[in-house]
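Missing here: one protein chain of the complex. Every other protein chain is in place.
Letters A, B and C mark the chains as written, and numbering starts fresh at 1 in each.
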Amino acid sequence: MSRKLSMIQAISEALDQKLADDNRVMLLGEDIGVNGGVFRATEGLFEKYGRERIVDTPLAEAGIIGSAIGLGMNGMIPVVEIQFLAFIYPGFEQIVSHAARMRYRTRGQYHVPMVIRTPFGAGIRGPELHSESVESFFAHVPGLKVVVPSTPFDAKGLLISAIEDPDPVIFLEPTKLYRAFKEEVPEELYRVPIGKARVIREGSHLSIFAWGAMIRVAEEAAQQLERERGWLCEVVDLRSISPLDRDAILASVKKTGRALVVHEAHKTAGMGAEIISIINDEALLYLKAPVKRVTGYDVPVPQFAIEDDYLPTVARVKQGIVETIQY
Amino acid sequence: MSRKLSMIQAISEALDQKLADDNRVMLLGEDIGVNGGVFRATEGLFEKYGRERIVDTPLAEAGIIGSAIGLGMNGMIPVVEIQFLAFIYPGFEQIVSHAARMRYRTRGQYHVPMVIRTPFGAGIRGPELHSESVESFFAHVPGLKVVVPSTPFDAKGLLISAIEDPDPVIFLEPTKLYRAFKEEVPEELYRVPIGKARVIREGSHLSIFAWGAMIRVAEEAAQQLERERGWLCEVVDLRSISPLDRDAILASVKKTGRALVVHEAHKTAGMGAEIISIINDEALLYLKAPVKRVTGYDVPVPQFAIEDDYLPTVARVKQGIVETIQY
Amino acid sequence: MTDFYQVLDPKGQLLEDTRNQISEETMLKMYGNMVIVRAFDRKSIHLQRQGRMGTYAPFEGQEASQVGSAMALLPGDWLFPTYRDHAASIVHGQSMTRVFLYWMGHMDGSISPSDRHIMPPCVPIATQMVHAVGTAWASKRKGEPHVSLAYFGDGAGSEGDFHEALNMAGVFKTPTIFFCQNNGYAISVPFSQQSASRTVAQRASAYDIPGVRIDGNDIFAVWLTVKAAMERATAGLGPTLIEAVTYRYGAHTTADDPKKYRDQERLAEEWRSERDPVQRLKVYLEQSGLWNEWKETALQTKVAEQIEAALIEAESYPKSQAADMFKHVYEVPSWMVEEQQKDAIVPEGKRGVLA
Partner (left out) sequence: MTDFYQVLDPKGQLLEDTRNQISEETMLKMYGNMVIVRAFDRKSIHLQRQGRMGTYAPFEGQEASQVGSAMALLPGDWLFPTYRDHAASIVHGQSMTRVFLYWMGHMDGSISPSDRHIMPPCVPIATQMVHAVGTAWASKRKGEPHVSLAYFGDGAGSEGDFHEALNMAGVFKTPTIFFCQNNGYAISVPFSQQSASRTVAQRASAYDIPGVRIDGNDIFAVWLTVKAAMERATAGLGPTLIEAVTYRYGAHTTADDPKKYRDQERLAEEWRSERDPVQRLKVYLEQSGLWNEWKETALQTKVAEQIEAALIEAESYPKSQAADMFKHVYEVPSWMVEEQQKDAIVPEGKRGVLA
C-alpha cells in the first residue's frame, strides 16, 4: 500500500518506523521533542516514544554529535538532527576527527552507526547561513557517507538505509523540497541503496548530473529543450554524494558524450569537480565537449533578496546545455 | 643581501620583520610565546616584542580564531598559529561563517586581515591527526585565500604577502619541509604574490601540478624520467590553492598536452579534481590523455608506520607519468 | 525569579534611590526608546504577515534588557547583536530603515552607521561572543576607553564558544560585557532543560569573573548594571557576565508557534500583565509627574510616523541586484568572482538562446 506523501512526511515516517522497528534508535537534536522539529520532521514522535528516545538537547552541536558518537559506540543508533547545515560546523571536529575514524582507529572494534540529518540548500528565503550546501566537505572525508534525496520516495528509503548503515551517514535534506510536492510512498519499511544513482530521464544528447533541489531545475531544463529543440537530455539523480555512483556516471556519459553537472554549492572545489574528474579518468575519449558546471557562484550565499540569482536556474542550465551541445 | 635559511627560519624572519614593520601585527597561538612555538617558528619573538604582541593563548581554537576576527575588525593584524592543521576544526565555524564573510556581510565596512598559519601534511612520523592535508575544505570557501609554500624563499615572501593581505589567508606550512633544506633568502622584506604559480622546471612532455612537500616528489620523479627516458616534465608549483593560478595551469597544459596532479590530500573532492576541471573547462581539446591524479588515498591518514604508503611517492608519480604519456 | 538585582519593581516602585544615578532625561529617553522599539517590533510582525518581509525574530517583552543596555553604551562602544537584538541596535544608532532591509533580505541590511560599531545580527549561536573578546582586546591595546558588548541568549550558554569567550576574556582581562537575555527558552527548549545550572550568572564563577543576575524587565537595573560593568571594563578589570531575566511574549520567529511548547496564553499574559518592562517605567514616570496621557499620545503619534518613514525608505531603497553578490567577497576580486559575475548578469531571457 502507498499514499502520497511530501518529503517531510516521508522522512517523518522513516524515523517513526525505524523507532518502532529498533529500540536502539534514538533521535537527538534541538527542538525535536515537544516542538516536533523546526520543520516538523519529528512531529508526534516525542509523544509516541518518550523523552528517552526523542531527546531535546541543549544548544551544543559538538555536544550533540560527540555524545551521539558515544551512544553509537555503546549500542545505540543515534539519529541527530542539526537545525540547518551551517550549524553543523561547531560539530565539524567531532564528525571529521572522530565519527569518520572510530572504526578505523579501533580496527573495526567500535563503529559509529550514526545518521546526521540536516536541511540544506537555498531557495526558502532563509536568513544568513540557512542556505548553505557544502556537501563536498563531507565527501572529502573518508569514513563518511553523504546522501541527498530529491523525492519523498527516495527520502524514506534512503533514510532507512542510512539508519541501518553501520557507518556514519550525513543525510542532507533539500529544505526547498520538504513540502514542494507529494508522491506515492509505500507504507512499509523499504530501502533505497546508498551509493546508487537513479536515471530519472533517459536521453542521448547530453547527461545532466544533479541531486537534491537541483533535480527539478535539471528536469525542467531538459523538458524545455526537448520541446524547443528536440534534444534528449538524460537526467541522473546521483542521490549519494559519497560514494558517488561511478558506474552510473560513466554509463551515461559514454552513451551521450556530453555532460553537465548542476549543483547549488560553490563551484570551486565542489562536487562538480569530482564528477568531471571521474569522467576525465575513465571516459575522456568519449567526450565531445568539456563537461559543464552550472553551480552556485564562488561567493557567500547572499541574503535572500538575491538568492535566486545565486542559484542555478533553468535558464542557466539551458544555456549550459546549449553551449555544450553546440561546442 | 641574502643568506641560506631553512623554511622555518624564513617563516620566523617574515614574522619578525612584519612585527617590526607594523605595530598592528600580533601573533596568537598555543605555546608560541615563551616556548617559541612547537616548531620554533616564533622563537625569540616573545622576548623581542613582549606578551602584548606575542600572545600565548588558552587552548581554545574557536576562541583564538574568533578573537582574532575581532582583533582584525578593530585595527589589528592577527597572525594565528594553529598547532597542527587538524586542530583548526574547533575553529572551523569561526573561519567559514565569520572570517570569510565579514567583509561581505558588512559590505566592505569591516574586514578581517587575519592569517592562520599551521603546519600540515604527513611524513614526519607524527601521531594521529598530525598529518592531515585538507586544503580543499578552505578552497571551497569564498572569502578565504589558501597558500602553501614549498621553499624558504616562497615561505617568507608569501607570508609577508599574506600578512599584508586585507583578507583572511590560510597559510599552510608543509611540516616536512620546515628543516628539509636551506636556500638563499633575501634579508629584506619582499613579497611573493598570492595567486601566482611558479614553473620550477620547464618541460614539454607533461605538466605536473603540485604544492608543498609534493613538489620535491614531483621534481625527483621528473628528474628520474628525464635521465631514464629523456622525457621532459614541467613541474608547476601552484603555491596558491585559492585562488588557483588558472593561467599558469592552462599555459602549461596547452603546451604539453598531458598533465598530472600530485597532492597528499585524499583523492575524492581534493584539489586535484578542481585542477582537472579547470583543464576540462578551457583546454580539453589539448589533452592527449586523461589528467592523472596521484594523491593520498581515500582512507584516513594511517598511523605513521605506514604513512609512507599513504603518501604519493616518486615511484607512484613516475608510474602516473608513464601511464599518461603512454596512454 | 526573585534572586536578582531589581531597582524598579513590577509595580513601578523604586526599591532603591537612584535619583542621582539616572537623570530624568535619561528615564524619559528610556521610555521613548522602549515605546518606539515595541512599535517597530509589532510593525515588523505585521509586515512579515503581509509578505513584505521575511521570517522575523520578535523581541516584545525584552525591551528593557535591550534598550537599557544599549543606552548605557557610548558611541565608540562595540555592539554585537543576535538576530533578536534589533532594539539594541536601533538604540545604539542603527537606522530602522536598515533593520527593515535586513529582514527583507537586502544585501545592505547589516551595514553599521559609519560613526558606530554595530555588528551584523549574528546568526550562528554564541559565535559573536568571541568576536567581542577580540574587538575589546584591540580597544584595550589601542588605549581606547571602549567596551564591546555581546548579546546572547540562555540557549547560547550551552555552546562551546560561550565558554571559550568567557575564559579568554577573563585571562586577557578584555573590556567585554557578556549580556545574556535569559528569556527562558531557546526556541522550544526551556532553560531548565538547556542547562544543568539554575542560572546563567553563576557560570561566571567558573572564570573568577563577576556574574550578575538582574531583572531584565527593569530598565534601571539593566542600565545601572551595564554602566558598572563598563566602569570595571575600562578600568582594566576585565569582563562581566550579566544575566537579564526576561521573557519574549511572542514566537521565537514568525515561523515558530509557541503554543506547541508552552502554555502560551497563560504565560505570556502573566508576564505581560505582571512584569511588563514598558508599563512599569510608565507607571513610575507618571507617578513622578514626568509623564502623562497627553505626552503619551504625542509620543505614539511620533513613533508611528517615524516607523512609517523608515518603512517607506526601506521599501523604496534600491533593490539588491545580482551584481551585489560579487562585491566585497575580497578587497580585490578573484578571477572566479570576476568571471562568474559576467555569467550572472546575463538577463534570464537571453540565456539558452544562443544557437
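Here, a contact is a pair of C-beta atoms (placed from the backbone, for glycine too) under 8 Å apart; a residue touches a chain by one contact, two chains touch by 3 or more.
In this text the structure is predicted, and so the values were computed from the model without any measurement.
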{"item": "Visible chains in contact with the missing one", "value": "A, B, C"}
{"item": "Touching residue (missing chain; options A:H98, A:R216 or A:R316)", "value": "A:H98"}
{"item": "Touching residue (missing chain; options C:Y31, C:Y56, C:W78 or C:F162)", "value": "C:F162"}
{"item": "Those residues of subunit A which, in the complete complex, touch the missing chain", "value": "26, 52, 55, 57-58, 60, 62-76, 78, 90, 93-94, 97-98, 103-111, 142-143, 145, 166-167, 195, 242-243, 246"}
{"item": "Subunit B, residues in touch with the chain not shown (by the definition above)", "value": "30-31, 33-36, 38, 56, 58-63, 86-87, 89-90, 125-130, 221, 225, 229, 267-268, 297-300, 302-307, 309-310, 313, 315-319, 321-323, 326"}
{"item": "Residue ranges of subunit C at the interface with the undisplayed chain", "value": "158-164, 166-167, 169-171, 193-198, 202-203, 205-209, 238"}
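Here is the rule we go by: only the chains that are shown with their structure count from here on.
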{"item": "Central chain of the complex, centres being mean CA coordinates", "value": "A"}
{"item": "Chain whose average C-alpha position is farthest from subunit B's own", "value": "C"}
{"item": "Subunit B and subunit C, separation of their C-alpha mean positions in angstrom", "value": "40"}
{"item": "In subunit C, residues with contacts to at least two other chains", "value": "107, 120, 124, 160-161, 329, 334, 336-337"}
{"item": "Residues of subunit A touching at least two other chains", "value": "62, 86, 89-90, 128-129, 268, 297-300"}
